[in-house]
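Every protein chain except one is present and positioned as in the full complex.
Chain naming follows the written order as A and B, and within any one chain the residues start at number 1.
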Amino acid sequence: MSGYTAHFRVWRGDVGGGDLEDFKVEVNEGEVVLDIIHRLQATQAPDLAVRWNCKAGKCGSCSAEINGRPRLMCMTRMSVFTREETITVTPLRAFPVVRDLVTDVGFNYQKAREVPSFVPPSGLGPGEYRMMQEDVDRPQEFRKCIECFLCQDTCHVVRDHEENKQAFAGPRFLMRVAELDMHPLDAAEDTGLDRKTTAQDEHGLGYCNITKCCTEVCPEGIKITDNALIPLKERAVDRKYDPLVWLGSKIRRRSSAG
Amino acid sequence: MSVVDRQEWDVVVVGAGGAGLRAAIEARERGARTAVICKSLFGKAHTVMAEGGIAAAMANVNENDNWQVHFRDTMRGGKFLNQWRMAELHAQEAPDRVWELETWGALFDRTKDGRISQRNFGGHEYPRLAHVGDRTGLELIRTLQQKIVALQQEDHKETGDYESRLKVFQECTVTRVLTVSDSGSAAGGSRVSGVFAYDRETGRFFVLEAPAVVIATGGIGKSFKVTSNSWEYTGDGHALALLAGAPLLNMEFVQFHPTGMVWPPSVKGILVTESVRGDGGVLRNSEGKRFMFDYIPDVFKEKYAESEEEGDRWYEDPDHNRRPPELLPRDEVARAINAEVKAGRGSPHGGVFLDVSTRMPAEVIRRRLPSMYHQFKELADVDITAEAMEVGPTCHYVMGGIAVESDTAAARGVPGLYAAGEVAGGMHGSNRLGGNSLSDLLVFGRRAGLHAAEYAAGLGGERPSVDDSQVDTAAAEALRPFSAEGPVPGEQEGRPPENPYTLHQELQQAMNDLVGIIRREGEMEQALEKLADLRVRTRRAGVEGHRQFNPGWHLALDLRNMLLVSECVARAALERTESRGGHTREDHPAMEREWRRINLLCRLADPTGGLAATDPVVGQIALTRETTDPIRPDLLALFDKEELVKYLAEEELYE
Partner (left out) sequence: MATGTEPPATEPHPGRGGVLTGTRAAITVPHLRTDRWWLAPAATAAGLLAFIVYSTWRAFADAHYYAAPYVSPFYSPCLAERCEPMHAGPNWEIFGGWWGISPAIIILIFPLGFRLTCYYYRKAYYRGFWASPPACAVAEPHKKYTGETRFPLVLQNIHRYFFYAAIVVAGILTYDTVLAFRDENYEWGHMGLGTLVFLVNIVLIWAYTLSCHSCRHIVGGKLKHFSKHPVRYRMWQWVGKLNAQHMLLAWASLVSVALADFYVYLVASGAFDDPRLF
């Protein structure tokens, strides 16, 4: 396969406004969308703003929307498009735009801060941690997350409802809550922090209606909905909607207090 | 004119990879108000690319392991050029640094009894690498990132502000370390007073005033065309240190990994892990020949198979057969591939073939090499179970770097300046072992943070003040690319400005071709001339648009750093007339024991910072030789005499 000329439409502008700009650009065999964006920079639009880093699908920087779908530009091969197709590249549409393809993803860093951190177990020093592989498997899946924020971008709870950003942490950070709740040595409970309850009360788990777009767009193939969000919902049910469990915990608390 | 925003901090850390974040954590925990500046978003540093693991002699898998063995392996790997005290500290402290990560929430793969699992790796005598599948670097970054958030949460509880004691300035670039002349010092040098930086998003300048600066910016790979490094690796920290008056050490040692992807272009340079060869992958040239059998050096003749049949039997029965030559050390394989390509027997895209498809059933390939299968499938649309991969050497790591004191990570000659991680030199000698980089980040990141915080606290109220004129000069320098468009006085009218992207490509091509994996005197002289030419043209590098997130401008500014660092590499490589580790001279193929004691230091030729030097012979860099401290006797005693004879000069042995 030899090179050809592709038709690209790239959104250019800033918070004041902008538009899709048309480009004709050369494409060679084996290239990905990010290569084409770089070619545009080097040949036609030197100030085209784009965020990228590793170019190997490991850092999660080059998130954008390609033909309307949230994707990593470095992991979208040109061969998935036909030669005639117009390829539209826009910035993430759930976050404020900075310039061209770069958006302000500060929302995510803010949400990250709102999730209470890992609580080390008291009485275990460095080097004394013992954890079984089967116990770390689950949180390890979530730690594959490269924080590309595509799930945060596609989630309709905040994408379509700016006002929900206050109350809703988004799939990435609900998954973080699940990860910590499944961490075999997290001692949050000893400090009076119940991650199961706070998932719903403070991080907005109830907003999630498990429509699975987060899982669909995850470039790491993490089963966010099935393995993190739904189990977290079930754990919240244990605490808040299960009379038996609720009664049991009351009795246990009373007896341990007495 | 100095209307730039100013803030006061105790410690400023430049770079938010493993070393930078570890330094910041330590400095903050020691009570210093700490700022971290990074070019990317927080958590995206190049450290995430590390796959293999963190080397630390925890002895979880083999109980014979201890720091002495690790030290020995590191020194051998570095061909005894390592700053031995660093190698010692590194081997001793690495286990604590790994264990500490667990208390911050890291989840490593486990052994059967619940400890951290450790894997084998090239050059390590015992299974030693703590790992998480093939994404150890990501785990490291995420853990440190989350530890920083944990500290910020503590501060928030106390002060109501997450960023009162520890703040990350993401997507900002430091262009100058600011100094004040230090009248107290006999050498009349200067000490750190802060940094000058710009915010990539808005293009606004700002100054962080701080008595201590830790540089942790990583490597220089973006000066080479084929590299496994990310765009951030433009040698910023190296250049900042040089410009602040600190020397760089042994910059000639650059590690080329033998198997990087060469095709398609979008993935050129990305690593193909060593285990492809370990699991049976073979290297072939365009004639279909397994050429590695022709490249077994005499010293290895007894350890490697002589025939394909024997090599093939090794995979099943390693005790009674010798290993195939595809598994020779990295530098040998890289050189062999290079030679085949030069002889015209390369693959269509300038590499050689690495084939597993004819060696194993597709099923087995997918099971044993899942990440490689996916890497080629997803990034390159190549099915490695059906066709051979094309691979070639790729620039991977720079062993050279800022010359530092072993114990404190303090840069030599500039009080208040510290360096850790890849940007610091000395630790790995002439060649780094796999797995030693992540542990290096943690051990020396912590040390740099600790000593920077102590230094800042020790000054009491006598903080150096930032010199306004330095700020103005730095601002003018950063804005230069915007004014390059107009006619330059004294030059022809209407001469178009240079495109920074073109200059960058030419630089990468020159470094790749002329100061690459195999070096020759003539080519390196040619490289120095090319660098001089690029320096002149870079002064005319112009950019369009304005300062808000303008990648063309960012690149134009990074070019200064890449040119400085490239010249260091070229000059040092020209000077060292031997072959050792990551430095191979075709005209001086042997390792010379005399050179083991020689360190090459690069300094700015014109310390006033005038970077206009156009004379290729003089250039911007002055090179000096330095004799290293003798290795401490108790450490030498860890080795057999016969082994030491190969490395150490006569007089060192009998001292």
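Here is the rule we go by: a contact is a pair of C-beta atoms (placed from the backbone, for glycine too) under 8 Å apart; a residue touches a chain by one contact, two chains touch by 3 or more.
What you see is a predicted model; the values in this text were computed from it and never measured.
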Chain not shown: contacting residue from B:T34, B:N60, B:N285 or B:Q548: B:Q548
Residue of A:L72, A:V105, A:V119 or A:M182 in touch with the missing chain, whole complex considered: A:M182
Contact with the hidden chain (one of B:T202, B:N321 or B:S357): B:T202
Listed residues A:G30, A:G57 or A:P70, member touching the removed chain: A:P70
Those residues of subunit A which, in the complete complex, touch the missing chain: 11, 13-20, 65, 67-70, 85, 88, 90-91, 93-97, 99, 103, 132, 134-135, 153-154, 156-157, 159-162, 164, 181-182, 184, 204, 206-213, 216-217, 226, 230-231, 233-238, 240-242
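Rule of thumb we're sticking to: only the chains that are shown with their structure count from here on.
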CA centroid of subunit A to CA centroid of subunit B, Å: 29
Of subunit B, residues touching subunit A in the complex: 40-46, 48-49, 58, 95-96, 99-100, 102-105, 107, 109-110, 113-115, 132-133, 135, 138-139, 142, 146-147, 149-150, 152-153, 156, 162, 201, 230-232, 263-267, 270, 375, 378-381, 499-502, 505, 543-546, 548-553
Contact set on subunit A toward subunit B in their complex: 14, 28-32, 34-35, 41-42, 46-61, 74-75, 77, 79, 98-100, 102, 104-105, 109, 112-113, 116-118, 120, 124, 126-127, 129-133, 136, 139-140, 143-147, 180, 183, 186
